[in-house]
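Can you keep this structure in mind? I'll have questions shortly.
The other protein chains are all here in position, but one chain of the complex has been omitted.
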Amino acid sequence: MFDYLEKQLPKLIMAPTAIAMLVCMYGFIGWTAVLSFTKSRMLPQWDFVGWQQYERLFANPRWHVALDNLLVFTLLFIIIALLLGLMLAILLDRNIRNDGALRTIYLYPMAVSFIVTGTAWKWILNPGLGIEKMVRDLGFTDFEFRWLVDPDMAIYTIVIAAVWQSSGFVMAMFLAGLRGVDDSLIKAAQIDGASTFRTYWHVILPVMRPVFFGAVVILSHIAIKSFDLVQSLTGGGPGYSSDLPATFMYTHAFSRAQMGLGAASAMVMLAGVMAIIVPYLYSELRGKKS
Amino acid sequence: MKSLSTSQRHYKVLFITILVLFALVYLAPLYVMLTTSFKGIEEIRSGNILALPETLNVSAWTKAWSSACTGGDCYGLAPYFWNSIRIVLPAVFISTVIGALNGYVLSQWRFKGSNFLFGALLFGCFIPFQVILLPMAMLLAWLGLANTVPGLVLVHVIYGVAFTTLFFRNYYVGIPTELVRAARLDGAGFFAIFRHVFLPLSTPIIVVSVIWQFTQIWNDFLFGVVYSGPGTQPITVALNNLVNTTMGGKEYNVDMAAAVIAALPTLVVYLVAGKYFVRGLTAGAVKG
Partner (left out) sequence: MGSIQIQQLTKFFGDTQVLKGIDLDIKDGEFLILVGPSGCGKSTLMNSIAGLEDVSSGDILIDGVNVTDLSPKERDIAMVFQSYALYPTMSVSRNISFGLEMRKVPKAEIEKTVADVSQLLQIEHLLDRKPSALSGGQRQRVAMGRALARNPRVFLFDEPLSNLDAKLRVEMRTEIKKLHKRLGTTIVYVTHDQVEAMTLADRIAVMKDGQVQQFGTPYEIYNNPANRFVADFMGSPPMNFIECVVLDDKLVIESQGEKFELQVAHGEIVRQAGLETVILGIRPEMMTEPKPHVMGALVHSIPMQIDVIEPMGPDTIAFGQWNGVEVQARLSPEAGVEAQTKGSICLQVDTSKAVLFDTFSGVRLDA
């Protein structure tokens, strides 16, 4: 009897996690899916209305603003963070042996919460007293920098803050990848007469493809989930010009008593994440097996 | 060593200059937060955002800590700071313990379906939490844990375990299974092997897990804003309320002092154990 228990112990240990996962991840996803097909507003109610919430969602101009913003934000954020991170990593890799201090500086924003980041950049980008005033004080009295209050530009302030927060992380990933590249590979390329630039472009960067994909997946994941940063930096404004799906969902589900609509928007977000994550995980796990 | 040619040396100087300039840019927001927090409100309005404060004025700090208004009440950030502590400590501890045991099972005591379980859990690291927000709110209400600290602890544990399990599993998978076999023949059971063989090996990964969970939960805003009530809000929610409370004139110095207070614990952890912090970040990307 005791022996039987001992044998089942590994399963017993995993059971709470398995149950919590089943209920609180997959069960809840299912629950949200069901909610998205109901008329629920303040409280959940179980009148099924088919795809009506999704139709409302995609007829809602605010949702389209959120989607457009997500596209702009994600693309700019990923591209800039990748380029910046890669550049810093390459410069650090070859030129400075003792890079502890610099690396610490590039990476510290990652330790800070998005709320703090948003608060800080909100102050720096403050139209009256921030960068605008600084440049005007330098003598450029006509200088204008009011992206934070400009509906067309507000989303770019989020890009700036997000890049500041996450590019150091990309740098760390690339640096780890670069330092992991086999030295003999670089030597072979140099013996073959390749210039430094060509060595990087043709030899080192291709080896780092997995790091590159890993970084893209994580950055796009951060982008789609972005909520805190928008809340603290622009609050989705001016108006709803800098809304993202995450803030849209929160606003409708919790402030505007549009539970069904909120659930539908959450499901669309999930679909977006899955479209990126599933192929990535699939190739990662499969690649490990072979 | 071959000495560098002149052009190489020029490039090197250029590259290092670029690196240092970027470092200054990355530091600028922290610098601005700190300097602003020590300035008086008049100095802020008339002066330059990059200028050093004329005097070290700590009144903004005391106000941010103990009397600034965060939404409805005006007790400063202090009560919320302690709320965050009360949420973070148990949540970090519980999720790390569960993650360690899970990782131990998933790497050393595999059973039929355990790999599938791990895959399913791994997926949980990536779901956008918006998709579980509504049902979780209902579950918490049903459990009577809505707007409570234990409720927030529960939420953080449930969704943190996916990460801690990943950390420990990937760490323990590198330990040969023969160790478990040897210990079993020596007469040690499941827990004795964990305690005597695995735990003494685990210091680095425990540090990684604790730091990761600490920063994640301390910095969390989404769960905090959705599942906390007036008395149980974590510091991120309070900070956001403080900054967006528009009673009287905007006090940027108080905002900045409050932001630094909210950022301080995780920054300290980062400075003390940065190596492990980076490991946790990259562990999410490089799965094994």
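Letters A and B name the chains as they come in the text, with residue numbers starting at 1 for each one.
Throughout what follows, a residue touches a chain if its C-beta (ideal position, glycine included) is under 8 Å from a C-beta of that chain, and two chains touch if they have at least 3 such contacts.
This is a predicted model, so every value here is computed, not measured.
Considering the full assembly, B:V197 is the residue among B:L19, B:V197, B:V260 or B:V278 that touches the omitted chain. Interface note for the absent chain: among B:L52, B:L143, B:A182 or B:L264, the touching residue is B:A182. Residue positions on subunit B in contact with the hidden chain: 176, 178-179, 181-189, 192, 196-197, 200-201, in rising order.
The rule is simple: only the chains that are shown with their structure count from here on.
The touching residues of subunit B, counted against subunit A in their complex, run 12, 15-16, 18-20, 22-23, 26-30, 32-33, 36, 44-45, 48-50, 98, 101-102, 104-106, 109-111, 114, 117, 119-124, 126-136, 138-139, 158-159, 161-162, 165, 189-190, 215, 218-222, 225-226, 236, 239-240, 243-244, 252, 255-256, 258-260, 262-263, 266-267, 269-271, 274, 277-278, 281-282, 284-288.
On the subunit A side of its complex with subunit B, the touching residues are 6, 9-11, 13-14, 16-18, 20-21, 24-29, 31-32, 35, 44, 88, 91-92, 94-96, 102, 104-117, 119-124, 126, 129-131, 133-134, 137, 164, 168-169, 172-173, 176, 211, 214-215, 217-218, 221, 224-225, 227-228, 231-232, 235, 245-246, 249-250, 253-254, 259, 262-263, 265-267, 269-270, 273, 277, 281, 284-285, 288.
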